[in-house]
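What you see is the complex with one protein chain gone and the rest in place.
In order of appearance the chains are A, B and C, and numbering begins at 1 in each one.
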Amino acid sequence: MTKKLALAAAALSILGLSAMPAAAEGTLKLAYVDPLSGGGASIGQIGLNQLRFIAERINAKGGVNGEKLEVVPFDNEVNPQKSLVQVQKAIDQGIRIIIQGNGSSVAVAIEDFLRKYNERNPDKNVIHLNYAAIDPILTNEKCSYWHFAWDAAVNIKLEALTNYLKGQKDLKKVYLIDQDYSFGHSVADTAVKMLKEKRPDVQIVGNEFHPLVKVTDFSPYVAKIKASGADTVITGNWGQDLALLIKAAADAGLKVKWYTFYAGGAGGPTAVKQAGLADQVFQITEGINNIDYKPAQETIRAYMEAYPKEPVYYPRLFNLTGMLFEAIEEAKSDDPAKFAPKLEGMKYKTFSSGDEGFMRADDHQFFQPLYISTLEPVDTKTEFDEENTGWGWKEVAQVPVKDTITETTCKMKRPK
Amino acid sequence: MTRSDHVPVLQLAGLRKQFGPMEIIRGVDLAVGTGERHAVIGPNGAGKSTLFHLISGHYRPSGGSIRLRGEEIGGMAPQLINRRGLSRSFQVTNIFPRLSVWENVRCATLWAMGYRYSFWRNIERLADARRRTEEILTEINLLDRWRTPAGVLTYAEQRSLEIGLTIAGSADVLLFDEPTAGMSRAETDRIVSLIRKVSENRTLLMIEHDMGVVFDLADRISVLVYGQVIASDTPERIKANAEVQLAYLGTEAA
Amino acid sequence: MFEIVFISTLNGILYGMLLFLMASGLTVIFSMMGVLNFAHAGFYMLGAFFGFEISRRVGFWPGLVIAPLLVGLIGMAVERYGLRRVHRHGHVAELLFTFGLTYVIQQAVEMVWGKLPVDYEVPRSLDFPAFTVFGTEYPAFKMFELLISVAIFLVLLLVIKRTRIGLVVQAALSHPGMVAMLGHNVDRVFMLVFGVGVALAAVAGVIAGPALVTQSNMAGLLGPILFVVVVVGGLGSLGGAFIASLLIGLLQTFAVASNASLADLFGSSASAGALQTYLSDIWNVTVAQVAPILPYLLLVLILIFRPRGLMGTRET
Partner (left out) sequence: MSRASDAPAAPVPDAGRGSFLAAYGIWIALAIVIAALPHIFSSGLALSMMSVMGTMIVFALSYNMLLGQTGLLSFGHAVFFGLGGFFAVHLMNALSGGEAPMPLIAFPLVGALAGLVFGIVVGAVATRRAGTAFAMITLGIGELVASSALILRSFFGGEEGISTDRTDLIQPFGLTFGPQIEVYYLIGAWCFVSMAAMYALTRTPFGRICNAVRENPERARFIGYNTQTVRFIAFSLSGLFAGIAGALAAINFEIMNSAQLGAAESGSVILMTYIGGIGNFAGPVIGAILVTYLQFTLSDITDVWQLYFGLLFIAVVMFAPNGIAGLLTLQEPLIRAGNLGRVSLYYPLAVVPALVALAGFSLMVEMTYRLSVGGSEMSFLYVPLNARAPLPWLAAIVLLGGGGWLFLRGARKVGQVYGDAVQEGLRR
């Protein structure tokens, strides 16, 4: 029996399963836990490409604190349980920085897991850097010292959007349509609340929820929007739920303004272009490629030389890594326990425009200028298109940092 | 006719079965006495198998009554009829092919032994079920094949097992649907003596095409033609019955 | 009111016809072979992607012909070298085989075309609004979709009722054993039927691709609904599939149009209790929110109360 087990053990270790050797001296490993197979893989792959691009550039300049960067990808299939396994795997390999973005469910699971893990292993802390999950509970009810968020949370985006809409006088009737799950509901609830505060004159003529990724035919929903007489639709829909909605609307000849969270997400630009809705679909993000800011433009060009198919998708990954490396260099240590305090309150010139943002210490949320932009065929002013459609994002307005600040209910528990 | 005391254990009255516009069983009256060996004969398409399907609960009658010991069973589910003591075999072998011969027979003993859906008793510890299974296997002469999966038995062995499954429970009314179909002379003889043995102290109703078997085994014979019983009597009188000769034996003679 | 009823009916019919376009192939396969092709939606997706590849090289119309042919050939190969082999292990094995096939098709499509939607465009010649009712435009392409569905329904009916091969198919429906005995090469008929069935799915794919989103998850999105259609209609019944498609199309669009919830029906629940928070979810949910799960409810109900389906000829 023991002999067999020993054999099995040998076989397993050949396959790289039992305890991995600790990280080689002089490298700083970053675990990238995101979907790399299955439905969400394209998004995960884009993020990974960007992260690798950043790491190569840093390494070419000598690394961080003299350490070379290595990005280690872990495929989580946007599944919370699989993510925890992958985080465990990363920790086993001696990695202590987890970069993750897609899926609030995953982010919450990792945040919870690391909170408990760090409590149970106080001498070996692991940090969670979140570049895309924007459910407000991440930085409110569930906020954790070991979690930092770089994308603006739902309530922050809506704060910015409604502040922008304050000045839009042609806005009279708003229709809300969202996916029937927690994110969709938090978009709808927050939007209703903020619109009532800031534009009491605006009528909310519909507040619709539809099942998540289950609807093939949106024409009945479009018929309802049409019947309501809305001039503006606000939606948190993403992926096919957005693409199908927009296409159905264009098919039915619905003429409204679309304020979206994720028109820039995978498949969004393709759908908008197919629907022919130039200058009608807006998104709110922390940056777009077509902002006239030299350092960003140069980086994007260099990036697109390495990865010709896609433009920079996540400006926030540049912010995240930039701040992370600054913190590590300031702390002269890659131990999260040492560099996390440096991140708290850090001010940083954002990638897209060079305007300053800051990491709020109260809830570890990064505040930055946000941009309202619209999709239209590229022209002389706009250099980069999206998804090879020949259409690109054009800035409509910048919402300054001060107009994005929201309160937090977070009571941060800091380690002693 | 000493074996039959003429108290009918199974009684059909005005039994009918329609499939769409087609009426297959057109008012069958039949009485089978306790302890009797009763054969149903008739030309192909007369409705013999349909009749068995009605009695055993496979089909629901369109009309008429089926009484088992005076109790109406027409339209009951097969398992309920089986639990009332009527068990049947099938014309096309109908066993549990990937279970061993042993498990086939043991499964058939369980309900009558009172083990039903028991999921808390170790089946290997059920000595009575084991004994009963061994008895049946001895009776159908398959004891030395007990480990074999039923599906790989020879045809004749499968027919024996079919009979074994039918008698393993506590049923005392047995319906055999062409037990000797497709067998050689020697195999037929063996099955006949098996049937003779297992139907001791039980009532037997069988469909059979082999007239040798019928006249050898049966105490009484009923003749089914076009969904109706045209005669029901002792073998000798059936042989002599002109109507039967015309309708059935006559056609075969020609 | 009339406006919303009219528009909903129209939308329901359009959606229902798209469902039928896919369900027809599934029904043909089941009625002939007794196989519920779990991977049917996968072939639909293949049709869409093949159509996309062909349309960007030589145009939409050749794609409409070539893509279903290609998919049909693949389907025949799958039947010949895969399905036929597992056939002897019974229906569960067949179902599992096609279940595995959905995985493989999905992964293969993702491998070749990636997971992002591709830019599959409506052909120029049909890219205009056909008519406008109550201010809502109906694109010509959707009318084309409707036309094709009805045409396929009629052609299938004709083929099944009037031609020799159709008679063989029909005979196989009621007397599977007899057909082989009559000297028909059942193997070849099976292969052909499977090929034709999946080719019909591919036609649906080529047409639905530009109208909806051509993406690697399109199979998973429509697949389950498809089973609802064929089971509700009655496995193997073309007429049943037609009616069930319309029924489900209308059910969904009308449900979406409704904003009623239990709270509206009975007034908001005042009874306090521990279950209050949990119940409030159910209480306040609108019919529109649950619209897309209604078909599954219908499926369960049908299977309980009318296991043969609406028009089925045999119990499943």
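Definition applied: a contact is a pair of C-beta atoms (placed from the backbone, for glycine too) under 8 Å apart; a residue touches a chain by one contact, two chains touch by 3 or more.
Fair warning: this is a prediction, and the values are worked out from it, not measured in the lab.
Novice: Report, in label order, the displayed chains that the undisplayed chain touches.
Specialist: If we consider the entire complex, the absent chain touches A, B, C.
Novice: Give the residue, chosen from B:A13, B:L143 or B:M211, that touches the chain omitted from the document.
Specialist: That would be B:L143, which touches the missing chain.
Novice: Can you say which of B:D29, B:E103, B:E187 or B:D233 touches the chain missing from this structure?
Specialist: The missing chain is touched by B:E103.
Novice: Just name the one of B:N44, B:N122 or B:N201 that touches the chain not displayed here.
Specialist: B:N122
Novice: In the full complex, which bits of chain C touch the chain not displayed? Write them out.
Specialist: So the residues of chain C touching the unseen chain are 36, 82, 85-86, 89, 91-93, 95-97, 99-101, 103-104, 106-108, 110-114, 224, 227-228, 231, 235, 277-278, 280-282, 285, 289-290, 292-293, 296-297, 299-300, 303-304, 307, 315-316.
Novice: Of the residues in chain A, which ones touch the absent chain?
Specialist: Touch with the absent chain occurs at residues 1, 5-6, 9, 12, 15-20, 36-38, 41, 45, 74-75, 77, 79-82, 84-85, 88-89, 91-92, 103-105, 108-109, 112-113, 116, 120, 135, 137, 180-183, 185, 211-212, 214, 307-309.
Novice: Could you please point out the chain B residues that touch the chain left off the display?
Specialist: For chain B, the residues touching the absent chain are 56-57, 77-79, 82-83, 87-88, 90, 94-99, 102-103, 106-108, 110-112, 115-127, 129-131, 134-135, 137-139, 143-144, 146-147, 165, 168-169.
In this text, only the chains that are shown with their structure count from here on.
Novice: Please identify each chain that touches chain B as well as chain C.
Specialist: none
Novice: Need the most distant chain from chain B, centre defined as the mean of C-alpha atoms.
Specialist: Max centre-to-centre separation from chain B belongs to A.
Novice: Taking all protein C-alpha atoms shown, work out their mean, then name the chain whose own C-alpha mean is nearest to it.
Specialist: Central chain: C.
Novice: Distance from the CA centroid of chain B to that of chain C, rounded to the nearest Å?
Specialist: 47
Novice: Distance between chain A and chain B based on Cα centroids, please, to the nearest Å.
Specialist: So the centroids are 73 Å from each other.
Novice: State the interface residues of chain C toward chain A in the complex, per the touch definition above.
Specialist: 3-4, 7-8, 11-12, 14-15, 18, 110, 114-119, 121-122, 129, 132, 135-139, 142, 211-213, 215-217, 221-222, 225, 249, 252-253, 256-257, 286, 288-293
Novice: If you look only at chain A, which of its residues touch chain C in the complex?
Specialist: Residue positions touching the partner: 38-42, 180, 208-211, 213-217, 219-224, 226-227, 240, 243-244, 247, 251-254, 266-267, 270-271, 273-274, 387-389.
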